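Take this structure first; my questions come after.
Of the protein chains in this complex, one is absent; all others appear in place.
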Amino acid sequence: MKTASALNTYLKETGGWVAAQLEACTRCGICAEACHFYQALGNPEYAPVWKLEPLRRAYEQRFTLAGKVKLALGMEKRLTDSDLEHWSQIVYEACTVCDKCAFVCPMGIEIGPLIHKVRTGLAAAGLVPGDLAEATDKQKTIGSPLGVTDEMWRERIDWITDEWEATIPVDKAGAETLMVFTSIELMKFPDNLALIAKILNKAGENWTVSSRGREVVNFGFFEADEELTKLFMHRVFQAAEELGVKRLVISECGHAYEAFRWTAPNIMKVPEGLEIIHITELIHQYWKTGRIKIKEGAFDGETITFHDSCKIQRLGGLIKQPREILQVLAPTSFKEMTPNKEQSMCCGGGGGVISIKEADSNRYKVFEMKLEQLQDIGAQAVCMVCSNCRLQFVDSLAHFNSAVKVHSLAELVARALI
Amino acid sequence: MKEKTIYEHLREKGLSRRDFMKLCGTIAGFLGLEFSPPVKALGKLVQPDPARTVARALQTKTRLPIIWLEFQDCAGCSEAISRSSSPTLSSLVLNDLAIEYHETLMAASGFQAESAKEECLNKYRGQYVLVVEGSPSLAEDGIYCTVGGKSNLEILKEAAAGAAAIIATGNCASFGGIPAARPNPTGACGVADLIKDKPVINIPGCPAIPEVTTGAILHFLILGQLPQTDSLKRPLVFYGHTVHDHCLRRPFYEAGKFAASFDDEGARQGYCLYRLGCKGPTTYNACPSLKWERGLSYPVQSGHPCLGCSEPHFWDGGGFYQGQSAALIPPTAQTSALAAGAGLAAGAALAGINSARKKRAKKALASTAPTTPAESTTSAPPDKKEG
Amino acid sequence: MDWTEILRFSRGPLFHFSLVIFIAGMTYRLVRIIFLGWEKDRVKSQGSKLSGVIISYLKGLIILPFIPWVRRTFKNNALTFIAGGLFHLSLFLVLIFGEAHILVWQSLFGVSWAPMPNPIVDWVAAAGIVSLIILLINRLTHPVLRLLTRLPAWINWTMVFLPFVTGYIMYHHLWFPYEVIFSLHLIFVCLLLIWIPFSRMSHFLFYFFSRTIHGARAGKRAVTP
Partner (left out) sequence: MANRIVIDPVTRIEGHLRIEAALDSENTITEAYSAGTMVRGIENILKKRDPREAWAFAQRICGVCTTVHAIASIRAVEDALGIKIPKAANLMRNMIVAQQFIHDHVMHFYILHALDFVDVVSSLKADPKKVSDIQQAISGWPNSSPAYFAEVQKKVKTIVDSGQLSLFSHGYWGHPAYQLPPEINLLGVAHYLECLDWQSQVTKIHTIFGGKNPHPNFVVGGVPLPIDMNSDQALNAAALSVIADSIQKMKSFVDQVYLPDLLAIAPYYLDYAAIGEGLGNFLTWGEFPEGNLNELDRLIFPRGVIINRNLKQVITPDPRDAAKMKEFVTHSWYKYRQGDSTGLFPWEGETAFNFTGPKPPFDYLEVEGKYSWLKSPRWNELPMEVGPLARVLILYATGHEETVGLVNSVLETLKAPLSAVFSTLGRTAARAIETKVIAGLLQKFYDELIAEIKAGRTETFNGEKWEPGSWPKKAMGFGYTEAPRGALGHWVVIENKKIKNYQVVVPTTWNASPRDHKNQPGAYEASLVGTRLARPEEPLEILRTIHSFDPCLACAVHLIDARGQVVGEAGTGFNLVVK
């Protein structure tokens, strides 16, 4: 039953796009070396190409003659329930869908999106790890993976408004910009929410948050369940339509950005004329157009570096914006980690990994490498634009008793506003 | 009257003992005897002093009777042997050989010619060497080549029966040659394809290098046996290496310098002719080492690619001007289109099956999927465009 | 049947047959994939697809094999990269600029060009063979590759190695009579041609799909692929 669902999903998902890339793979194994999980843990099964195995088998065995012949000759194994369970661990707990592998693949195979398809099949088979499934269920039923109910949300907003003296317009019809935050910011980094509000207000933005579309994080997207993915985005889009906003701003969340900016138009109806951007882009715009001014050299002194988030930088292309701002904030002490930009290494917490308890050891192991990168340049602080990353950094740095401070870009900008 | 030995003939011609030994050394060198292992000559194993081996043979042998038959030939090999330089035909005829039957050269005709042959067949039964020029033709029981009203096959069998050895000279007699070229209208083949119970050696070439033919005959004359051969029955001493192996232009091949056309700068400089279709690399023959007309030239030296004329069926071995690696039957545009069409049909058929399978998968998923959240239906995603 | 006849058979009917199978097989592969359907991308671009594709090919074709250090991640893959790159380079140079191969192209397409000097082709071919051996050893020892490698992959390696090594032996006139090794070379090439459409060796075609997809996807997002 599980296998059937997974297989059917794979067949449904396998268009020419998927097939051509599966065909292009030469099994050179180079992708393994790009994978932080493989590098950190040395398990050959973490090689990205191996993560595609269920999809490959489904495609080859069902759609190609050669595959059928190989199957008949016993050169190929059929997918079984236990196979799928096995791969569930591999693709959910040892993959952040960071897609770095695509950037090293000599053939340029987009392995990340293909792994996403593998997850889709597993989700259909009901093989999503418990923690992730639980969080998703919460988002589905309660509206937030962290279990933030409508009421809690309102209270939290009020509290933040008070605490940081930030004006946060809620459900303001006719606003220009709809700002959607993550529960992580709301619950773990409320300052970020407040500081972003401060920036928006400073810029004189006509903005609002929505109680209906209050969660930007998309656990359906982590799971790769398309229906849920759509559902969660639908809530936000509906809010946007109701409020009549022209612009949807995704706060500091990588997967959300990927889902809203780069996926939504392909799987669902996006309100017409709605511009979807990331908060980093917005801040950069403000600064460039002079709507906000920031103090030059505000954070000069301690060595600060920037962590590129997979979905925002490598896949979102927002590479130069944060750097331009950091160059202003810390012209002398800003230092790049190696590798960086498109080649940067994932923090290890994305793709839902951080929400899976069983993956904690993997996650910390991977972070060790990140830590080394930080130490290599003697970073005292690290800045990023994804609260998922930030959560991983904060948690892992504490785990390793590191003194490196973690900032969000918005936070730094807000603190340097003049 | 007692038949004189070759040595006696030579002495009569005024050759001194000293000159005789020198000649023997030359012949030995020519036959490649220096490089031979100990030979079993005249019944006992001798560690050969090559010149002595030759000398002893010439001192004891009478002139070797030769029957020369021509079948489907052009007489080119006879012409060639008439230009043999060492030994010359006249010295062979006068000193070493008794050519008892040769249609192009002999004085007698018709009945007399046939009777000369018959007499020789009887008189020298078991002693004469049968040289065959031209291909026997098998089709229609041999009516494509008759002599004296007899089919060539019959003539060959009759002459082969009493032969001590058979030498097939030229590509036609060796492998069928041009008559056997596609479509081989007359069922031509090589002598060795027909005569299995006699020692046969092939001296292919078109024509055979005369010195190679005479060398093989002399080898038999001197050592009483045919030279060692390769798998195609060609004497190793002459066919042990390819034309390419000893080619004058080999250094240019190694350096990757090729003439691209006749009379271009490369051709004038003597660059390798591989590109113009030279078959040297797969052609076993002594052209570049012996050359033609007393070492004057050979085809590659004269600017023309080797045709490969000492190889079986060289007429059908790909174009003479087509590089040796070139495809012999390049698929035509039509064939390629047909192949692509077949691939297209197969691919499309499979695609049809796959798309049906995909539809089934979607259907199956829809029936088993958890109920779709009601909310999402209000803004249905655009239809996916999928095949 | 002697070797010259086998040679003629290999150069003639066998090669012809192999090419036909190759053409039919590759068309089949291509059609099969194209007919699986392509989703339209409705996402608004923030960069340039075209420049992404161009950069993708530049990196994929030139930079990766030549300068592995442009990608730091490759330092752990130096062997695969250098050997793999060298092998492909060798394959293309030998195939396109080897005198004998130019004649094949000429007989197939009627056009020819200047060859590279044989000694260079020779060294390049030797490098290709060494690369293949290194790649084999790598495949035998690397844990990921051992996991990934099944029988077809071993066949792939053999299918490529045999034409390479027979070609090399042939050029140097080693051990075998020329026509024997020439025939073997051609037979192995023909086997390879027949094998390609039914194996991962057809990646030479799908390379263009995956690299284009990758380049377009990255370019569209204003990312350097």
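Letters A, B and C mark the chains as written, and numbering starts fresh at 1 in each.
Just so we're on the same page, a residue touches a chain if its C-beta (ideal position, glycine included) is under 8 Å from a C-beta of that chain, and two chains touch if they have at least 3 such contacts.
Fair warning: this is a prediction, and the values are worked out from it, not measured in the lab.
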Displayed chains contacting the withheld chain: B
Residue, one of B:296, B:337 or B:366, that touches the chain absent here: B:296
Touching residues on chain B - with respect to the absent chain: 1, 3-4, 9, 12, 62-63, 65, 70-80, 82-85, 88-90, 93-94, 97-100, 102-116, 118-120, 137, 139-151, 153-154, 177-179, 181-186, 188, 206-207, 248-249, 261-263, 267-270, 287, 292-293, 296-304, 307, 315, 319-321
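Criterion: only the chains that are shown with their structure count from here on.
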Chain contact topology (line, ring, star, complete or other): complete
Core chain by centroid distance, with centroids computed from Cα atoms only: C
Distance from chain C to chain A - Cα centre to Cα centre, in angstrom: 37
In chain A, residues with contacts to at least two other chains: 14-16, 63-64
Of all residues in chain B, the ones touching two or more other chains: 350, 354, 382, 384, 386-387
Complex contact set, residues of chain C against chain B: 2, 4-5, 7-8, 11-13, 15-16, 19-21, 23-32, 34-40, 42, 99-104, 106-108, 115-121, 173, 178-179, 182
Touching residues on chain C, where the partner in the complex is chain A: 29, 32-44, 46-47, 56, 60, 64-65, 71-74, 76-77, 80-81, 84, 142-153, 198-200, 202-203, 206-207, 209-211, 213-215, 217-218, 221-225
Residue ranges of chain A touching chain B (in the complex, touch as defined): 4-5, 7-9, 11-12, 14-16, 62-65, 124, 140, 227-228, 230-231, 234-235, 237-238, 267-269
